[in-house]
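The structure under discussion appears below in the form of structure tokens.
Of the protein chains in this complex, all but one are displayed in their positions.
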Amino acid sequence: MTAAFVFDAMLCLLLVGTAVSAVAGRDLFASIAFFVTYGILIGLAWLRLGAVDVALAEAAIGAGLTGVLLIGAWSMLQRRCGDGGNDPAMPVLPKLAAAAVSVTVTGMLALAVLALPVGAPGLVPLVTENLSESGVGNPVTAVLLNFRAYDTLMESIVLLIALVAVWALTPKELWGGVPGLRQHARPDGVLATFGRLLPPLGLVVAVYVVWAGSEMPGGAFQAGTILAAVWLLVVMAGIAEEPRMSSRLLRLALVVGPAVFLGVGLVGAAFGSFLGLPVDFAKALILAIEFALTFSIAVTLALLVAGTPREGT
Amino acid sequence: MNLAEAFTILFVVAGIFFFVAGTVGLLRFPDTHTRLHALTKADNLGLGLIAFGLAFRMPDVWGVAKLGLVWLLAVLAAATVAQLVARAALDRLPDLDEKGGAR
Partner (left out) sequence: MMLSTATLYALCGAAMIGIGVYGFIVRAHLLRRVLAFNVIGSGVFLFLGALGYRAPQAGADPVPHALIITGIVVALSLTALAVALVLKHAEEAGRAVLPEEDREET
């Protein structure tokens, strides 16, 4: 108990320290590096809170993909605009006001936490009671794809809309082109070797994570992120090029996940309730949705990180 | 405490020692390449020792195999990234002397 408490307290101190360094640091690149470290540390915090599914998602998305996105943006700003990340200084008085606001927010949240009753089980009994009807053994997957499937369906569509919005920023003359920057990697370099070595392994791990997600921690989002990361590596290593935005196959890949999800939901509506999965077929339906969703999530995430097409540099 | 637990403690502590050594090198060495040297050498060994120590606590051989896979992937990624960082740092040092020493 005490040793665990010491570990938790140290982890919280590290979290606060890296968050302060990420937000207040002078050098933008160092701030981003601190942010990635901070994301990995939050992953550890999730393990301490019994949330292995969230830890996987946080490490892959919160630290990994967000880090790639921010470092990419930093390098683009530097090369395109000569913007090294310098901030105009804020006068002292507004700074103090901002500090007061932030302390008030934290203080009120802290008071709210300390006022809560201890030992409330929340929705745990309700989920445990109905888990046998969900078709899967991992309660988080049961919530995501059965009990609250509505949220997940909406989320997959939000992802798609975010990509449409990013694509809408494409300059007219580049519309339909290859997303992101053209990559220059040495064809015989270490990155190219790594880019050839990792994809088969990444594919196996991703399929395993979806499959295992029905009984153990894992699932479509974590697996989709793994696939997206592998694809980004392949592109960065110069082994393959991003598909053109105008490709019909690509657009099909983007919508197949949400479409299968919506289709299952509509069939459910014909037999009773929208997104209501019959107990006997629940596991097969969930796995079908998850595999389609994993594929679409992977494509969408990879394209979100690549951004809009840019003329060759 | 049985023998397996003793092995776990021994190897994990040894692994932590190498991580600390690598971190000290990162903080104390003067330039990118010597820092990378400290990091890659010490941390890869440290991770290997920790993975080996934890292998004694795995319930079955599959758990051990997964640990081995984690170690292998981390070492591969670390080696690749170290090469890339070293090359990027080299590009920023145009005035190397003949022997490749920094300035």
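Chains here go by letter, A and B, matching the order in which they are written, and residues are numbered from 1 within each.
Just so it is clear, a contact is a pair of C-beta atoms (placed from the backbone, for glycine too) under 8 Å apart; a residue touches a chain by one contact, two chains touch by 3 or more.
Only a predicted model underlies this, so the values are computations on that prediction, with no experimental measurement involved.
The absent chain, not drawn in this view, touches the displayed chains A throughout the complex.
Of the residues in chain A, those that touch the hidden partner chain are 1, 4-5, 8-9, 12, 15-16, 19-20, 22-24, 28, 31-32, 35, 38-39, 42, 45-46, 48-51, 53-54, 57-58, 61-62, 65-66, 69-70, 72-74, 76-77, 80-83, 85-90, 94-95, 98-99, 101-103, 105-106, 109-110, 113-114, 116-125, 127-128, 139-140, 142-144, 147-148, 151-152, 155, 158-159, 162-163, 165-166, 169, 219, 221, 297, 300-301, 304-305, 307-308.
Definition applied: only the chains that are shown with their structure count from here on.
Averaged Cα coordinates give chain A a centre that lies 27 Å from the centre of chain B. Interface residues of chain B facing chain A in the complex, by the touch rule stated above, are 73, 76-77, 79-80, 83-84. Those residues of chain A lying in contact with chain B across their complex are 189-191, 193-194, 197-198, 201.
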